[in-house]
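With one protein chain withheld, the remaining protein chains of the complex are depicted in position.
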């Protein structure tokens, strides 16, 4: 993912309104940061691919929180060659049906199958490939801001602290937006617009939420307000950082979360891009 | 709360033994720091008001860990006006009985009802209004120290890291006292004095606890020693900070924790103030 993004940015940035400064390489592990102009706000999108680690005796250990239904197709590679298998057991332990042992530590992911019609996109990893897509779209237009591609959001965290440390030492910000995908629930529906999350397990500061919602109302972009008691995002690590940085999660909602069949409304994705562009200009 | 405290300090500080330097404003989010003289020790009291966030379909999501008994009165405001309602359901989901929908994200708190007699104070939010009271009382007398009003202690934390970062960059300390309210248990009783917590879920360093207890014995103030395996405080974030700062939780104990009827012994509050004054002078 990181290499793809580096190449994409190198190739496309000529046509962007502002050419960003790029930061990547071993010093940044597998992350990528783009600095546009004089940032007031940073947008974070995580690069994670959830899935499974091969253990012993055909066991699989989850990476992130993937759905592990029996029959789900998984793909990967070890030193003996390509792997294609299915989940054959998913009770106390998860097991695969690959005819040979898979090397310990091998990482498997969902087989990808992208389906698009006039209304929806359906695929694995829309969370958070669409958050990345949103970032790449707003890169075309924004004049000021950090666009940051992080890792480990789905599994234990840990790249945000060094990313924030670098950002605050380089071109500090006091506002963060989390470009990620949330959930369809009894209060959040397809085609009703991008979701502004008023809280998940963590609670952003009311003053910042009020500003975001007021700007969203001004923007004319269709949006929905979410209230959850569970779930988290890179916003949690912004909040726990040693910097006073406000944060808010904003993104389209999906159904079939963390499965190979995540589904998102195309109109909601367009609303996500439109609201981010408005906020990056006005926040 | 923050605005009240800023006004209170502005008005009263003239009569204090030492006039503190005040730090607050957007750079500090909703926190307030007071610096007296040359600090060796910081006292932290959190400003949180636990309660509920309005969700969809009359649902409420907890902020902090409030008791949610059916019939409990809640108050708040949204853009349609003032809200007064009761909890009508509290099994799998918590629901209110307000006749109209409450705007998503609206914050509700317990209806306040303060009752004082010769022995006890009974009210909502004694945890941690009494920790704040303790701080304001010791402000009158102390010559050196940080008095810090923090946020998010009851819900996920996150202001302590930036507060500690600022403190260590401004006038660093190696000792922290947590001015907060603890629990009546089989080992901690009303009227038996202020509680020195030897541990909760986190364990302070033995050398520091030994010094605190030795000073408490010298002070002549009545105190009790607490040992818990659960619970936490801003001390947890002091311990997890990138600074070698010792910490200890010291405060009066309450019964009916996180309910509208928290109850604390007046004598224990007096002991709390007296012990803090002794420790701030001798630590």
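Labels for the chains are A and B, by order of writing; each one numbers its residues from 1.
Here is the rule we go by: a residue touches a chain if its C-beta (ideal position, glycine included) is under 8 Å from a C-beta of that chain, and two chains touch if they have at least 3 such contacts.
Bear in mind the structure is a predicted one, so any value in this text is a computation, not a measurement.
Enquirer: Using the touch definition from the top, which of B:1, B:225, B:267 or B:281 touches the missing chain?
Expert: B:225
Enquirer: Name every residue on chain B in touch with the hidden partner chain.
Expert: 174, 185-187, 198-199, 201-203, 205-207, 209, 225-229, 236, 239-244, 246
Enquirer: Would you write out the residues of chain A that touch the absent chain, in ascending order?
Expert: The missing chain touches chain A at positions 26-30, 53-57, 61-63, 104-105, 107, 152, 155-159, 161-162, 164-165, 241-242.
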